[in-house]
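As you look at this complex, bear in mind that one protein chain is not there, while each of the others sits in place.
Going in written order, the chains are labelled A and B, and every chain counts its residues from 1.
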Amino acid sequence: MAAVGNSVARKDGIGKATGDARYADDLVFPNMLHGRTIRSTVPRGKIKSIRYEFDTAGFTIVDYRDVPAKNAVDLMSQDQPFLAEHEVKHMAEPIVLLAHEDKETVNAAKVVIEYEAEEPMFDPEQSDVVFKAIDIVKGDVKAALGRDDVVIVEGTYSTGHQEHVYIEPNGVIAVPEDGGVAIYGSVQCPFYVIKALRCLLGSAHPNVRVIQTETGGGFGGKEEYPSIISGHAVMLALKSGRPVKIIYDREEDMVATTKRHPSIVKHRTAVTRDGHLVGMDIDVLMDGGAYVTLSPTVLSRGCIHAAGPYSCDNIRIQGRAVFTNTPPNGAFRGFGAPQTEFAVEVHMERIAEALGMDSIELRRINALKPGDKTATGQTLRDDSSAHMVLEEALRRTDYLKKRADWKGTDKAIGLSLFYHGAGFTGAGEKNLKSRARIDLTPTGVRIAVGSTEIGQGTRTMHAQIVTDALGIPYESVEVAQPDTSKVADSGPTVASRTCMVVGKILEECSHEMKEKLGGLTPAEYYAKNGELSIERMYEPPDWIQWDDSKYLGDAYATYGWGCDVVELSFDPDTFEVKPIKITAVQEFGRPIHPALARGQIEGGTAQGLGYALLEKVVMRNGAMANGQLTNYVIPTTLDMPEVDVVMMENPYPGGPFGAKGLGELPMDGPAPAVVNALRQLGIDVRDIPATPEHLSTCAVA
Amino acid sequence: MRTTMSEVNLRRAASLDEALGILREENRTPIAGATDVYVALNYGTTGVRQFLDIWALDELRTIVKRDDTLVIGALTSYTSLIQSHLVAEHVPMLAEASRLVGGVQIQNRGTLGGNVANGSPAADGVPVLAAVDAVVVLRSIDGERRVPVNEYYTGYRKTVMRPDELIVAIEIAPVIGKQWFRKVGTRAAQAISKVVMAAVRSDTPRIAFGSVAATIVRVPETEKALSSGQSIDEAAEILGRELKPIDDVRSTADYRKRVSMNLLKRFWADTD
Partner (left out) sequence: MQFTLNGTTKEISGNPAARLIDVLREELLMTGVKEGCGEGECGACTVLIDGEPVCSCIIPVGQVEGADVVTIEGLGGTHPLQELFMNEVGAQCGICTPGMIMAAMKLGDKPTLEEVKVALAGNLCRCTGYSAIYRAIMKWKGMPEPDNADKLVIVE
């Protein structure tokens, strides 16, 4: 039986279910100290003084003066300090680090910081500090909007912050070791941490390695932020010469770490009376927070997806990611696309209303087909499935009948059509030069990549690919724990690339190894010849052309496609929405492990429903005021409706066994589908989360 | 910031008499299931460090009928309220309210006496007690006194209980009329309430709200309007003037007021 395509036993083992799996906070090292971060309590200001109102004996104290080389988190830009020096730009910005061997003692230590407060900037629309601007031009949108045979439809749509709420808060341990330091931590991207630490430490401390511990969820929230915590722990460890553990509690994690970027998206669309989109003018604004982090690429992906899965000859998409005095926003599953696809899908519903046309028909007319060109001028290939997922969703849910039957009741049905580019944007994968390796062992092979298992099934899925590509038993394939000193840098575990890109390199490594084995089994070869390793670099398809200066060309090698249908009921007394069922029809090439793939869709759909209805970050004076799981609410068992998952196949020839990326796709669809269902009830929602409080203020359409 | 737990002192009482004796001698805050107090300690939102653990006082876990009155021991957990036949028969809306408190884990530890003592305006069980004119039984070494729950709260998290007293029971006289309860929370389960309404329909309707004021409240003007035969729409308008809810991280004053008015109308229609 082939491993690929079957829900084989997972490589995680039983540890996650027995309590044996070791997460960062479960590890204890001899002589370990507990670290704590002292943070700003104003959103903007100059630091006037710092007073330590405790007996500092037994404490290790670190401030910016202890930075060995460069006080900058090396990400896209080097604007964010590990520790504020003379000014702070947002609430909860790290200023001082403390460590002590007793956790309670370090928590009780009182540090008083005085500031000269300055006027903060909270409104992204007023901000004139632009982290990144993007301008995508296709055809002549001005001319299209000026035509006299078109209807013009305008709208502004906004989305709020979203908190990741991985159930394991952030945490790392820095452990001094021979000639260097090791980081054990809850991280998505061990090599990002390495990069950040090299910049922080400089040449004086060359030996750093990062070992990923079992990681209790990430969703993008452990993509870039762990670099900061690791830097903090390392500085405390180097100064004290002892292991230092920093584990955030829930409140610190929620208040201090990154969130999904809030957005404001404006659409101005020209459409013919018979429903052909002829001009789309789109403005995307994202609130980056106080430092650049990953905002340029979040904006980029958001803009590229902003016209939705629709064909239109004249498109202009202008985007800006701007500064505000709020904690930096960062990576979150979907990476800008959930924001812009929410806007365009709600806008499509309003265009249909303006035309007096069925919104399904409008989508059928305009949905992208193979051969059509996207906003960036990419000609879609045969693995494009907008129409397929749309028709299957309509059929499976009996959509048109339900929509008609429920008219005039408190029940409604709504839909969204969406797509998601897999892998890094444009030339990103080419520039990244990811590498993967497999090593022969006495009994089989070991996969040695930096891609992390954070719940999504990396270990298992990679092992399946290697199993079938090598033609050996699945049981003989092991997966190494990511340790940057021992595994190949396969790039970050982000952007729905771990299967499609890293899996592909592993497939090619396997083919090469198979050739080298010359018909012997791995064990036979090992016994005869000893060790053998195959390491290869990723080579994207040769047809990919991308012009980063103009944002033109093949933005992604392939896309996943989805259509979500939400059925819900509405309580007119309390404005509460109860989802009854959500049908998620998604095409992502080919599922390597159907049960894990289904889990990605079910889980992403739940996050999308939370984003749509429940999850509201309340900001007060630049800080999250509801930083507790009681007050920032995510769906419980009783909030989740039945999720009907339909996995469709349309293989991508460049992926391992036809697979595309999947992780982010399910996040894009639920919010617009919910809001479009609410439109069926006559409630005109343009902003999410659509909390009952918000719905109580929405106009009746 | 998390409280330094080594500074927290927990004295444990094995019997009610011992507990009352300690409370007379020492200034300690009683804790039962700890579901509110330990959250406050974990989040550093309480300055209290001296506690008296009364969890072991099994004599406060009984639910009995004395004459016609239902007497619920203060340490009765929500799980016990959900499972009790007497509660189901006498005050079914208290069982319903209990089902909507936290998850199973909280229902197993949270107690009715704790819910009353904690004094949160968002308490789920207390609006029920207010609507049925329950009586809080307080005991000290000197003896017992009974305070109607509607006179128990004097302000935000302020009560008439003296430091040497313990809540030992809640008494509920027979409830005449249809009971109606609705909790509007932040989500479907494990939710903090944004509006809670508990009511009894009779010639003199009794209506209580949670999460719309500094304490759980009855709405006498609205009740008067309804008992004097004014229309439900008029009563709802009166309710809108009578309630003075606030904005907080969970909801808005406008929403709370509007929903309260809608719930009043639904109560009236449902119990007609």
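In the analysis below, contacts are C-beta pairs under 8 Å (C-beta built on N, C-alpha and C of every residue); 3 or more make two chains touch, one makes a residue touch a chain.
No experiment lies behind these values; they were computed from the predicted model shown.
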So which of A:258, A:510 or A:607 would be touching the chain we can't see? A:607
Contact partner of the left-out chain, one of A:18, A:49 or A:126: A:18
Touch residues of subunit B, complete complex, unshown partner: 2, 5-6, 8-10, 12, 31, 34-35, 38-39, 42-43, 51, 53, 55-56, 79, 102-106, 108-109, 189-190
Positions on subunit A contacted by the hidden chain, ascending: 7, 9-10, 12-23, 25-26, 164-169, 214-219, 249-250, 385, 388, 392, 454-457, 591, 594-596, 598-599, 602-607, 628-630, 634-638, 640, 642-650
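In this text, only the chains that are shown with their structure count from here on.
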Centroid distance [mean C-alpha coordinates] between subunit B and subunit A, Å: 42
Going by the contact rule set out above, which residues of subunit A touch subunit B in the complex? 104, 107-108, 249, 251, 572-576, 578, 614, 618, 625-626, 628, 630-631, 633, 635-639, 692-693, 696-697
Which subunit B residues qualify as touching subunit A in the complex? 1-2, 4-6, 39, 42-43, 103, 184, 186-192, 194-195, 249-252, 254-255, 258-259, 262-263, 265-266
